[in-house]
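Of the protein chains in this complex, one is absent; all others appear in place.
Chain IDs A and B follow the sequence of writing; residue 1 opens each chain.
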Amino acid sequence: MARNHVSATVNGDQVEFLCETGQTLLEALRDELRLTGTKEGCGTGDCGACSVIVDGRLVCSCLMLAVEAEGKSIETVEGMATGETLHPLQRKFIEHAALQCGICTPGILIAARSLLERNPDPTESEVRYWLAGNLCRCTGYHKIIDAVLDAAREMRGD
Amino acid sequence: MARIALSSALAPYTDGVLELELEVANVRQLFQALGERYPELRQHLEAGIAVAIDNEIYQDALLQPIARDSEVILISKIAGG
Partner (left out) sequence: MSTMLKYEKKELKIVGTRPLRPDGVDKVTGRARFGADYNLPGQLIGKVLRSPHAHARIVSIDTSAALALPGVKAVVTRDDFAEMPDEMAAVGELMINFRDVTRNMMAREKVLYDGHPLAAVAATSESVARAALALIKVEYEVLPHVIDVVEAMKPGAPLLNENQYTQGVKPKPDRPSNVAKRLEYGRGDVAAGFKEADVIVEREFNTKPVHQGYIEPQACLASYSADGQAELWTSTQGHFVFRAQCAKVLQMDVSKIRVTPTEIGGGFGGKNNIYNEALAIALSRKSNRPVKMVMTREEVFRGTGPTPGANVKVKIGCTRDGKITAAEAELNFQAGAFPGSPVNQASMCAFTRYDLANVRVVGNDVTVNRPKVAAYRAPGAPIAVFGVESVIDEMAKKLGFDPIEFRLKNAAREGTQTYYGPKLGPIGYVQTLEAARAHPHYSAPLGPNQGRGIATGFWFNIGNETTCSLNLQEDGSLTLVLGTIDVAGGSRASMAMMVAEELGIEFERVRPIVGDTSTLGFNFLTAGSRSTFASGMACVIAARQVIEKLRQRVAKIREVPLEAVAWKDGHARPADAKVAQFAPMSLAEIARMAGKTGGTIAGHAEINAQGAGPGFGTHIVDVEVDRQTGSVKILRYTVVQDVGKAIHPAYVEGQMQGGAAQGIGWALNEEYVYGDDGVLQNPGFLDYRVPVASDLPRIDTVIVEVPNPNHPYGVRGCGEVPIIAPMAAIANAIENAVGLRLCEQPFSPPRVLKALDDAAAAKG
């Protein structure tokens, strides 16, 4: 089966990879680029563990073909921190114990950052509905909400 | 003699006997003695029995001592999830 050549930007870096026509962006990120921070929880766009940003838009990477990434700019959890400095969301998640097993965490961080970029002062309800596409089985979401609201507060400079 | 009681769920394997007295010094001897008396109980003793000695529960503690006047109760092992 001939593979397709794709050029894209991932976390600010120019990358190239080969992929089968039927491979998803998630598979390409994990298996071709070895960026395993983005996770597969379901493969059908229901759990949000594979959330990434594509050209500024929050996307389930398991629902996008790898070939569709041609020329696009993709952001994954690996690009959230700046060098050694964690993003406030990352820091707050640890402080608030907003992760237990941590498998859903990359997807939730990407989704939460996307929310705060659009809406720097969300209500609890807005956070919950925005994150409704990200399943967590360990925490019951309580501490995740605390962490997101606290990070938002810090990012606003309140 | 230690007083041995069996959880009611074990009755089918001991012909209904749920209380007896045995001269045993530890759990291993207890299992051996019971296994000899009640062959049908033997596979259950190995597979999934815990003992409460004077109300402290012991699982997989074959060498746990049983004192002369101890009260021992055999119950099912607990696993978890």
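The rule is simple: contacts are C-beta pairs under 8 Å (C-beta built on N, C-alpha and C of every residue); 3 or more make two chains touch, one makes a residue touch a chain.
Remember, predicted model here, so these are calculated numbers, not experimental data.
Engineer: Which of B:Ala2, B:Leu34 or B:Ile75 sits in contact with the chain that's absent?
Structural biologist: Once the missing chain is taken into account, the touching residue is B:Ile75.
Engineer: Tell me which stretches of chain A touch the chain missing from the display.
Structural biologist: Residues of chain A in contact with the hidden chain: 1, 20, 22, 27, 30-31, 34-44, 46-47, 49, 76-78, 80-81, 86, 90, 93-97, 99-106, 109, 125, 127-129, 131-145.
Engineer: Residues on chain B that touch the omitted chain in the whole complex?
Structural biologist: Residues touching the hidden chain, for chain B, are 5, 7-9, 11-13, 15, 43, 46-48, 52, 55-61, 64, 73-76, 78-81.
Here, only the chains that are shown with their structure count from here on.
Engineer: For chain A versus chain B, what separation do you get between their C-alpha means, in angstrom?
Structural biologist: Each chain reduced to its C-alpha mean, chain A and chain B end up 54 Å apart.
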